[in-house]
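All protein chains but one are shown at their positions in the complex.
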Amino acid sequence: MKVVARFITLLSLLICSASYAATLHMATDADPSSLDPHEQLSQGTLQLSHLAFDPLLRWRQDHTFEPRLATSWKSIDKLTTRFELRREVYFHSGNEFDADDVIYTVKRLKSSVEFRALFDNIKHIEKRNSHSIDIITHKQTPLLLNLMAYLFPMDKDFYQGRDDIVKFGNSFASRNLSGTGPFIITSREPGTRIEFVRNANYWDTKSKGNVDRIEFSTIKSDATRLAALLSGDVDFIFPISPLDMPRVKRSRNIQLVTLPSTRILFLQLNQNRREELKNTKVRQAINLAINQEIIVDKILKGFGTAAAQLSADDFLGHLDSLTPRFELDKARQLMREAGYEEGFKISMMAPNNRYIHDEKIAQAITAMLAKIKIRVDLKTLPKAQYFQEFDKRSADIMMLGWQSDTLDSNNIFEFIIACPDAKTGYGVYNANGYCNPNLDNRIKSANRELNPEKRIRLLQQIESTIAQDAVIVPIAWEHLAWGAKQNVNIKDVINSQDWPYLGDLVID
Amino acid sequence: MKYSVKELSLLPISKQRWKHIWNGFLSDKLAVLSLVIFIFYCVVALAAPLIAPFDPYDPQFMDLENSEIAPYWISGDERFLLGTDAQGRDLLSTILYGTRLSLSIGLLAVIIQAGLGIFIGLTAGYAGGRLDNFFMRCADIQLSFSTMMIAIVFLAIFQTLFGSDYYQQLAMIMLILVIGLAEWPLFARTIRASVLAEKQKEYVDAARIMGIGPMRIMFKHILPNTMSPLLVIFTIQIANAIVAEAALSFLGLGMPVSEPSLGSLISIGFSYVFSGAWWICIIPSATLILLILVMNLLGDWLRDHLNPKIYKD
Partner (left out) sequence: MLIFLLRRLLQACVVMTVISIISFVIQDSLGDPVRQMVGQSVSPAEIEQIRQEQGFNDTKFEQYTRYAKNVLQGDFGTSYFYKEPALDVILKKLPATFELAFSAIIIIIMVSIPCGIFAAIRPKNILARFLMFSSTIGLSVPIFIVGIFLLYTFSIELQWTPSFGRGDTVLVFGIWETGFLTLDGLSHLILPSFSLAIALLPMFVRLIRSEMLEVLHSEYVKYAWAKGLSPARIYFVHAFKNTMLPIITIGGIQVGTLVAYTILTETIFQWPGMGSLFLDAVNRVDSPLISAYLIVVGAIFVISNTLVDLIYGYINPTVKLASHGL
């Protein structure tokens, strides 16, 4: 009898482990440049963080918050928020997770060149007990929870003493990692591939995820990456070029999932460089001459949303009344009124490997502006060189894409629209030369406003002023696209921030 | 000298022999067809601005409304015989201009190769001694690094060094210079070998005794006798130069998208392999392959019938 019982247990174990053993081969266009989660604030780093670490909380697909290492939180006073931390969570090294790790991580974040700006507002953290903390901010902020989605507690005992954040250097943290996340790195060949195995002691036992190994490859060329999926060498790829989507849709055993992202692509019209661009009518004419719908339709193949403002659909500042307008006659008339009927020559720069089809979009814009006799001298550069030129504001028109780190309109306004101010960091990416003190005040007050309704009104006012003054030319929000074999249920784990939660991925 | 073991016996080609060769040529259908196609390419390239329906460099003719229209025989759109690309540019026009660019790059690069090669080859062959040794050593080293390698490294570094912005303006000159400067040894060696062979001949001695200067001997007497190997190398090298340019464009080191050669058209087209708009990739590829093929066939024919020895080693 005992033998039979044992046999059954063994059998059931076998069956269980059989259903719990799936290897995911995936390919993306870039891998994280370092294992140090604080070295570079990039998509690659955040994607890795969601595999090997856990945030205090994270966004669900509907942009609400899901508790992760924090189980609950509540506001104590204007500046203090209390977080209860999850118990019985262990790092890959075996150390137990507690409040000290969070305090340690925030301290490290505040010393990171790239993350410092995000975490500037946190004054200090009060440890109440081993699994409860109070976070105290300098100024009151409506965005503290958004920030906590970027806080991935690191293993204090593991890193301490050898935790220098060395940019591009050979630091301990850039090669070693100990987080609480669902996957443990077993081998890594930078620029080529990383291998993960599932963390056997992962705290989230409710997760249905059944991937026990991930083979993460980097394939830069869109065509080769898609070829790898079509030929069955990998199960899951992203991104997918809009051009290739018809081919993906044709394959019966491949699924294509797209989501609108919140990254806005736009043009900055530099008023400091060109007298003509100081004229609001000229800027409006440029806005009217550019046909966002057709760019989305023909170049992005419909995998984008034509934009007439900076705030994406679910951002607080979004105004439904602002829709893309394409009126060539009106544009010509405005040019006439401004005294530039015969047009003028202008320089433009755009990256050619940063945003989806950036170069093609820039070329199309050249052709569109030719219709109102603005002759554009276009230069497209690889991103490494482009951003140097961007810093120098080398051209009259410059293309930029902006993803709001906090999923909030004001982040865009602060960096792009506010008057440049080196001290506060406001307007660091303002390449349009527009400076409106009125607007600046509103941006600042939106940063403190806690009343949601008032805040929405503030942000929407800012958005409509920008549109009225035609400060920039919004083009489109790109859509994100993932492709996978039919048996890989990626739909449930992807999100518009482009951080797939692979710990919860189920492969049938 | 490993190559000088095989000396050339190049007789001056008389008028009669040329006539004989020409008759032979006319009887070879493949060769005639190749020549006809090649001449067609040249004419079309020369006349591109006149016959192209649109000017592909002018943004006025780019209209996204017209993007990715299939060729005439599929779409029935008679404005665009070969269809349009993703920017709504007429593919026929871009191919015409692209062919023009590719041929010009090939031709100019080979003229540089030939000029340099002939000069060095004549000097080395005629002067001999240390100068000869030095030049041939350089040729060895240059060849061992392979044109492609030098071109890739040089262009990649140039692009990073001066920025792609600057590069885009200079792309054509850079390509011509790099391909031109990297392949001189082939010409130089062939010429040198011919010079060595000719130097032994009586008429050169006779000329020298008559007091004719070395320059005059080289250019007036020796050079004309090396014409047939030169002709063969010339044809094949232009084809090679065009292929090299295409490969460099594929790596993003060739002509910019705003002024595409055949190679850059193909490399743009590759992103459409899966999109269903096959013509954007296939038509420029076929144009390039056919051009190279006829040039190689012509080169082969010339080699077989003029029977020169070419010193590739």
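Think of it as A and B in the order they're written, each chain with its own count starting at 1.
In the analysis below, contacts are C-beta pairs under 8 Å (C-beta built on N, C-alpha and C of every residue); 3 or more make two chains touch, one makes a residue touch a chain.
If you're wondering where the values come from, they're calculated on a predicted model, not measured in any experiment.
The chain not shown here is in contact, across the full complex, with A, B. Here one chain is not drawn; of B:116, B:148 or B:212, the residue touching it is B:148.
For chain A, the list of residues touching the undisplayed chain reads 27, 33-34, 40-42, 113-114, 117-118, 167-171, 174-175, 189-193, 217, 219-221, 223-225, 227-228, 230-233, 382-385, 387-388, 391, 402, 405, 415, 422, 425, 428-429. For chain B, the residues touching the absent chain in the complete assembly are 1-2, 4, 132-134, 136-137, 140-141, 143-149, 152-153, 156-157, 159-161, 163, 239, 243, 246-247, 250-251, 263, 266-267, 270, 273, 285, 288-289, 292-293, 295-297, 300, 312-313.
We take it that only the chains that are shown with their structure count from here on.
Put simply, chain B touches chain A in their complex at residues 59-60, 62-65, 67-68, 86-88, 160, 163-165, 168, 257-258, 270-276. Only residues 222-223, 226, 241, 243-244, 246-248, 291, 294-295, 298-299, 349, 359-360, 363-364, 366-371, 375-376, 378-382, 385, 389 of chain A touch chain B when the two sit together in their complex.
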